[in-house]
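What follows is subunit A.
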Amino acid sequence: MIWVSSRQHRAETLVVTLVLAILAALLLKTGLDMASAYQQLGIGACLAETRRSQTCNTALYAFQGGFSFAISAIVWLNVLPALLGLFVGAPLLARELEQGTFRLAWTQSVPRLRWLEVKLALVLGVALLASAGLTALLTRWFSPLRQFGALYFPLTFDFEGTVPLAYAAYALTLAISAGALLRRVVPAMAVTIAGFVAARAPVELWLRPRYLPPITLTGDPGKVDAMVPKTDWALDNGWVDQMGHQVHTGAVLATCAPGQNSIDFQGAFAQCTHAHGWLMSITYQPADRFGLFRNIETAIFVALSVALVALTIWIVRRRIA
Partner candidate 1 sequence: MNDQALNETAFALETTNLSKRYGRKGWALQDATLRLPNGRVAALVGPNGAGKTTLLHLAVGLLNPTGGSVRVCGFDPDQQPKETLPRIGFVAQDHPLYKSFSVADMLTFGRKLNPRWDDDLALRRLQRLGIPLKRAVGKLSGGQQAQVALALALAKRPELLLLDEPIASLDPLARREFLRTLMEATAEGGLTVLLSSHIIADLERVCDYLIILSASRVQLAGEIDEILRRHKLLVGPRADPTAVASVHNIIEASHTPRQTTLLVRLNGVIFDPSWEVRDVSLEDIVLAYLGRPSVSEDTDAGRSALVASAKGSAS
Partner candidate 2 sequence: MIEFHLESQSGVAPYLQIVQQVKQALRLDILRIGDQLPTVREVVEKLVINPNTVLKAYRELEHEGLITSRPGQGTFIARTLAGASLASHAALRRSLGRWLQSAREAGLDEESIQALFNATFRDTQAAEGEETA
């Protein structure tokens, strides 16, 4: 069955391998460049300074500017699981069903459930292995950026630990089950894209900030923001009055820092806000929760994957002729 599966999906496997190889090469190149630039510009020392010197600001500007393209390109890697689903998962069952070759495959000597089991195990196994490899590479790639704290947070969360593997598993199982249900490759692909976005977006944008109730601190500017380490994930930044009611940020800025581009939270600005009884409010998730959050998000997508595998097995067992 291994020969059969790999021969059947030879084309997709080649394309995926090629893409991964190119990606790995690019990551290696840019990663090494970034790491050496980090060393040469002395970014580590700069970030450690409490009050940034002018040279440091220039160095930081140069570093971040130089690699901003690479960093924003990395964001596109979020589509990788979806692509995996589209090109490996969607055709897996859908192509056999669409072309009628399942009537050949399931009447050899291998019962159809065994055939499905082996295929699922192979495809998921290889996909997870590739994801793990890529994740390891990305984790190394991000190490200079991690010194910036949670500045690049969503990225480092999405591409680290078990989370990307869970995404890959979800996209694959979604595509495979869509193929089993719809029996046509193109509709299965459409459902895969829709289903992937429909799960990833709400989870990342709405659920993830709320896995545990976030912590809110209020206080004078200059003091309260110092209480939140830069490694923590800042969710929201706002102003409240003495009674806890929200105050429009625009109003605060207009009153206490009119026409200024950058604000020094010490000094005049802080005195102004204090005089008006306005407090800065920071809502955040502390970094020590990230491990738990990763596990929760992994669990969500693994649970979805398991449910989809069960659905696929049910469909193949009962519903296909």
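Selection criteria: all candidates are chains of the complex that A comes from, given by their letters.
The working rule: a residue touches a chain if its C-beta (ideal position, glycine included) is under 8 Å from a C-beta of that chain, and two chains touch if they have at least 3 such contacts; residues count from 1.
Predicted, not measured: the structure shown is a model, and the values here were computed from it.
K.L.:
Looking at this complex, which of 1 or 2 sits next to subunit A and touches it?
P.N.:
Candidate touching subunit A in this assembly: 1.
K.L.:
Within the complex, which stretch of subunit A touches candidate 1?
P.N.:
1, 3-4, 7-8, 11, 99-101, 103-112, 318, 320-321
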